[in-house]
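Every protein chain but one is kept in place in this view of the complex.
Right after this comes chain A.
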Amino acid sequence: MTAEAPTAEDVSARARVARMAIAVSLATAAYGISYGALAVSAGLTIWQTSLLSLLMFTGGSQFALVGVIATGGVDAAAGAIGSSVLLGTRNAFYAIQLGPVLGLTGFRRLWAGWLTIDESSAVALSQDAPTLQRRGFWLTGLGVFVGWNITTVIGALIGNSLGDTRVFGLDAVAAAAFLGLLWPRLRNRQVIAAAAAAAVIAAALTPVLSPGLPVLAAGSVALILGAVNVLDPTRHTGRGSA
């Protein structure tokens, strides 16, 4: 027996993190079906659809790439790559926060980076003990990776068998899916204003710019709104904006 035998409290905390990882993995895997179906209806092959889930492995960026290809095809390459990569920048911010928590060196940083997404970061950063944070990150990251890739293939096979996807309302599914990714982030007035401005700009520029570019332009305006902080809710009431 070692001196550091786990207490009953440790065991239950570890079980709680595992349950959370499983629940998040199952919920996220369900999105994979809609992603797979939308990707093949946008014109990607099943291989391309699956490669994105394996290699890119970040749902928002995958939906963005597929959405831009659906409206502009291969000609919208710049918009497709640009919007998926810009949406992926938030993962770099998660990684910066997770670095000290996971304490990794060498190749392990590659595996951690691969699994660094909204879900694994959220579960890890919501724990208070370092061992639970690490456990939450790896269990959630691996769980979502396995589930997401399996349901991507299922969704792609379903999408392939549908034929004219508009008949099944799959174009409306795409809009609803983006709204679902956006919804939990609309937490204060500044963010809601940035979202509204970006939506109006993207729609207004659609007839003028080639497909994909209106999304990039709208994202840039939202970035600037955040940087100059004109809509800071604390700006007129206190000193919180420093």
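Convention: contacts are C-beta pairs under 8 Å (C-beta built on N, C-alpha and C of every residue); 3 or more make two chains touch, one makes a residue touch a chain; residues count from 1.
We adopt the following convention: contacts and distances are computed from a predicted model.
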{"item": "Missing subunit (named according to UniProt) among the choices \"Isoquinoline 1-oxidoreductase subunit\", \"Branched-subunit amino acid transport protein AzlD\", \"Outer membrane beta-barrel protein\" or \"Acetolactate synthase small subunit\"", "value": "\"Branched-subunit amino acid transport protein AzlD\""}
{"item": "Omitted-chain contact residue, chosen from A:Val11, A:Ala129 or A:Leu186", "value": "A:Leu186"}
{"item": "Selected residue (touches chain absent from view) among A:Ala18, A:Leu104 or A:Ala122", "value": "A:Leu104"}
{"item": "On chain A, residues whose C-beta touches the chain left out of the figure", "value": "27, 30-31, 33-34, 43-45, 48, 51-52, 55-58, 60-61, 63-65, 67, 69-72, 74, 77, 80-81, 83-100, 102, 104, 109-110, 112-114, 116, 166-183, 185-186, 190-191, 194-203, 206-207, 210-211, 214-215, 218-223, 225-227, 229, 242"}
